[in-house]
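Every protein chain except one is present and positioned as in the full complex.
Letters A, B and C name the chains as they come in the text, with residue numbers starting at 1 for each one.
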Amino acid sequence: MVIIFKAGTTSQIVAEILETLTSHNLSAFLIHDKTNMIIGVQGDHKIISQLLNDHPAIEKIKSISTSYQLVSRDAIPENTKVSVGKVVVGDKKVIVIGGPCAIESREQLFETATAVKEAGAHGLRGGAFKSRTSPYYFQGLGVAGLKLLHEVSQALDMPFVSEVIEADDVAVMARFATALQVGTRNMQNYRLLKELGRVKKPVLLKRGMSATIEEFLLAAEYIISEGNPNVILCERGIRTFEPTTRNTLDLAAVPYLKMHSHLPVIVDPSHGTGMSELVIPMSKAAIACGADGLLIEVHHHPKEALSDGRQSLNPQQFARLMNEIEPFVAAAGREL
Amino acid sequence: MVIIFKAGTTSQIVAEILETLTSHNLSAFLIHDKTNMIIGVQGDHKIISQLLNDHPAIEKIKSISTSYQLVSRDAIPENTKVSVGKVVVGDKKVIVIGGPCAIESREQLFETATAVKEAGAHGLRGGAFKSRTSPYYFQGLGVAGLKLLHEVSQALDMPFVSEVIEADDVAVMARFATALQVGTRNMQNYRLLKELGRVKKPVLLKRGMSATIEEFLLAAEYIISEGNPNVILCERGIRTFEPTTRNTLDLAAVPYLKMHSHLPVIVDPSHGTGMSELVIPMSKAAIACGADGLLIEVHHHPKEALSDGRQSLNPQQFARLMNEIEPFVAAAGREL
Amino acid sequence: MVIIFKAGTTSQIVAEILETLTSHNLSAFLIHDKTNMIIGVQGDHKIISQLLNDHPAIEKIKSISTSYQLVSRDAIPENTKVSVGKVVVGDKKVIVIGGPCAIESREQLFETATAVKEAGAHGLRGGAFKSRTSPYYFQGLGVAGLKLLHEVSQALDMPFVSEVIEADDVAVMARFATALQVGTRNMQNYRLLKELGRVKKPVLLKRGMSATIEEFLLAAEYIISEGNPNVILCERGIRTFEPTTRNTLDLAAVPYLKMHSHLPVIVDPSHGTGMSELVIPMSKAAIACGADGLLIEVHHHPKEALSDGRQSLNPQQFARLMNEIEPFVAAAGREL
Partner (left out) sequence: MVIIFKAGTTSQIVAEILETLTSHNLSAFLIHDKTNMIIGVQGDHKIISQLLNDHPAIEKIKSISTSYQLVSRDAIPENTKVSVGKVVVGDKKVIVIGGPCAIESREQLFETATAVKEAGAHGLRGGAFKSRTSPYYFQGLGVAGLKLLHEVSQALDMPFVSEVIEADDVAVMARFATALQVGTRNMQNYRLLKELGRVKKPVLLKRGMSATIEEFLLAAEYIISEGNPNVILCERGIRTFEPTTRNTLDLAAVPYLKMHSHLPVIVDPSHGTGMSELVIPMSKAAIACGADGLLIEVHHHPKEALSDGRQSLNPQQFARLMNEIEPFVAAAGREL
């Protein structure tokens, strides 16, 4: 259920109503702190109505029929725009974020980041803490990698996103990264999601590789219901019987999510296909069906990458991607 | 293995070589009967080379590393263009085929077909023989439906495609339909595929709902290796764990198929998603990633459809689809 | 809906009622032609009740809530017992059917069949017509193979089951084989199913590799609603993301099917796992959860098999299987 306020309601009044609800042991959350103040609340519609009845500041109390509430477009009809540094995701611009899967060294990062920026990317991506299937695979540079990312990001004046793999790391990540990514294996790490709900940093939430769309939205609900509305959804492919591609990129999820949620949606065609030659066509397709952005793996020497080289573009291919998606961005009535 | 001939080789010489091969008990097939005469042959490379050695008409004998041979782009580098009546699939034009899932009556068909044509569709689709999960569901009008389709097709001067569900029906279908469709449940009905290989009618081959891309190409190989090169591949969604959409539309299969095969590829976003509101965005995405055409379910009154109403567009929505895909067709450097 | 008759009702009365129903354009089918005469009928409960009201031979008219009707245990509470020659499937005995995937030669078949019989198997299996993914794989010996099977079956006094891959072949198959198998790729070949419904031969229906349990039961319904109640269901593994095993053997389907249907259920652990070393443990598991029988691939020299050698037991392993399952058969309160 959501409580929507009349235009001009002060935040003090909203805070009082929130207090009324929580003092009656109702689970209530404030979202969208500026223009659209809304309270999400769990509980019996009748009891809540009686409690708040006739409050002059309340526009309406609305039941949401889906299991997810605060992420629902029924609750908040307008698109949420998430600011990642100076970049806004979910607005007219299609945002492209590029960079290596894992940070390997200062040279690798600088070289790739510079190329990515020159090609026109809006943001940088890179993994410092890696979540790997085998304990014997490269696990990332850790805090050292994070600091490198921060340094490069400052030098190039580009925001960056990096994966956080545990609740304990949220604080250090939040200090350095512009946005925090939740990886596919952690989409249902609810402790981590709750911790991310308590910081105000933007969160890039990747869909679990075997998560349904409903579970994906409920994972976002975990973050938002803790108080952080800055969530970007990322479709990155699901696990199916098909062995040709690494995952099956579920692009139909993009328009579905845009219809049923107000959150921005971006697509990762690199993990979504696992094959560099499919990244450009699937980037075009993602934009055509309404994606707000792309997350692309770029590596200076894909064949020497310590992780996921098979799906990485080299800088020349990335520049080609930026060129080739342009007419599709325009066809979608958007800008690059 | 494929045998490629020099330009100017007469069909008589090719026939002689074919005869040489088959008289040595080698399984050999002629494909692409006009400009690019090619023989596909199974067997030991060395034996075949010795047999044909130094024949002046042979350009080269080429081994194909994949399990599929004749459908492979390694065998035939140029795009195959399949003529469906006056319409060519696999050329510059993006082809849109629309119509009802099942033919229900003359009025329904005329009304829908006229609307589809007025909106700019190139071809008509409609099921006369239906393959249904339950014996108690509507099974189609059969030959009567087929004749209706033929009548409407003639009246509107539009080619049409209709599903054939058994080898025995190929002859009657071939007499009336412009192109014959193999449904998802029949993709591995090899008798049917072989029978279709023996007629010259174009075949629209739908991917099995749990077929891998390799199995899909091998199904096409069954048709082509019997002598019919006119195969159009159709991605229509695969079965996964995701319950939100009826199937998971595997759009990455489109560029993959275009890279590894010379056959045209179209997309069916109606069955691929099962939700009419996702058909337009996924049509755009299909075109953006390289599809040669679309197969769209249209029904005059979707809510009253005897089959698959939930995923059908009404004529107004179909007209909107034709308008909205236009800029994406242009962005792809193609025409509508 | 099913119409159940009182004990002692003559088949003439039942035939009259069937006539009444069909003369009113209702789709009605007679099943279980001896002790339990039952009519399955589609249509409005009220109309049917009025039509037949107070007929003294009718015990009750029962609505079945599932999409499948005649295969439902709600319709027929007792287990159906299917006779395959002298062997009864669905009774106290656990039936084991063994033999090669494909018939390759008289020696191979005789040798394997003799070994299988000596080890205690009740029936023989073998493919004459093969349904293969690639047109270049061995496609079976056809009618010649079928005749070999018939000859060996006579010589060893063992019933045999063989796959039928097209409606047109049903007649010839029915002349030679004791039971006709529908393969996984044909589970939704509805023409074939209907044709099998018109012969009285037992049908061994394999689950489609991506068929839900409901679709599996509806496929059986196709056969039974045409008049042939002699259907044996066979779980043979489904297609999932797991690459280790060839398929994922869905053993939970066995007790589910036994609860919701009156048909016998057997298990094929050879295709279900694709690994010979898993066949014995999964055979035990199948019996433990209620399977009425096993279908096992046996080959004299698995490594030289023209088809599916990786999953075949050799005769020694098959003899071990027969020994090792014995205590589990006893634990299940059954006999071998």
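Quick notes on this structure:
Rule of thumb we're sticking to: a contact is a pair of C-beta atoms (placed from the backbone, for glycine too) under 8 Å apart; a residue touches a chain by one contact, two chains touch by 3 or more.
Only a predicted model underlies this, so the values are computations on that prediction, with no experimental measurement involved.
Within the whole complex, the absent chain has one touching residue among B:S225, B:T240 or B:S307, and that is B:T240.
The chain that is not drawn here is touched, among residues A:Q108, A:Q181 or A:S225, by A:S225. Within the full complex, the residue among C:A15, C:A144 or C:A252 touching the omitted chain is C:A252. Annotation for subunit C: contacts to the undisplayed chain at residues 210, 212-214, 238, 240-245, 248-256, 259, 272-273, 275, 277-278, 281-282, 284-290, 327-328, 330-332. The missing chain lies against subunit A, touching residues 27, 42, 67-69, 131-136, 165-168, 185-186, 188-191, 194, 209-210, 215, 218, 221-222, 225, 239. Although one chain is hidden here, its contacts on subunit B can still be listed: residues 210, 239-241, 243.
To be clear about the criterion, only the chains that are shown with their structure count from here on.
The interface carrying the most C-beta pairs in contact is the one between chains A-B.
Centrality by C-alpha centroid: the chain sitting nearest the overall protein C-alpha mean is B.
In terms of their C-alpha centroids, the spacing between subunit A and subunit B amounts to 38 Å. Remark: subunit A and subunit C have CA centroids separated by 50 Å (rounded to whole angstrom).
Averaging Cα coordinates per chain places subunit B and subunit C 34 Å apart. Of all residues in subunit B, those that touch two or more other chains are 210.
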